[in-house]
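Every protein chain except one is present and positioned as in the full complex.
Now for subunit A:
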Amino acid sequence: MTDLSPLIAVVDDDQRLLESLENLLESAGYRAITLSRPELLFEPGRLQSVDCVITDISMPGIDGFELRDRVIAARPGLPVILMSGRHEIAEQIRARTPPEPFFRKPFDGRALLDTIERLIASSRA
């Protein structure tokens, strides 16, 4: 089954955004799973099957930062891309070094796809 295209998990509490990102990812030839609650990512076996995680930051319960930390602890090297619609959060993150993959909503779909491709390639290298 190694010829399957990469599987991307999208985590966001906004249903519209989940659908549109799923659509975008599929239009670029990826497979996508959409998760409306962060805990769903940690259901048995799920994390093992994905190649990249895209997550919103401000969510009830586990926020995006915590989610990223837990993903990295469970599967070091798995690419995690953060996104947020909040300008304040965007400023905080941009001030950080080293820079981490982050998109402020709204963002250019092409830029997101480029980042996914690059991160998956380097995680497999």
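The rule is short, and it goes like this: contacts are C-beta pairs under 8 Å (C-beta built on N, C-alpha and C of every residue); 3 or more make two chains touch, one makes a residue touch a chain; residues count from 1.
We take it that contacts and distances are computed from a predicted model.
Candidate names were "Hydrogenase maturation factor HypA", "Acyl-CoA/acyl-ACP dehydrogenase", "histidine kinase" or "Oligopeptide transport system ATP-binding protein", and the UniProt protein name of the unshown chain is "histidine kinase". In the complete assembly, the contact with the undisplayed chain comes from A:Leu21, out of A:Leu21, A:Cys52 or A:Leu67.
Across the interface with the omitted chain, subunit A contributes residues 14, 16-17, 19-21, 23-24, 26-28, 58, 83, 85-88, 104-110, 112.
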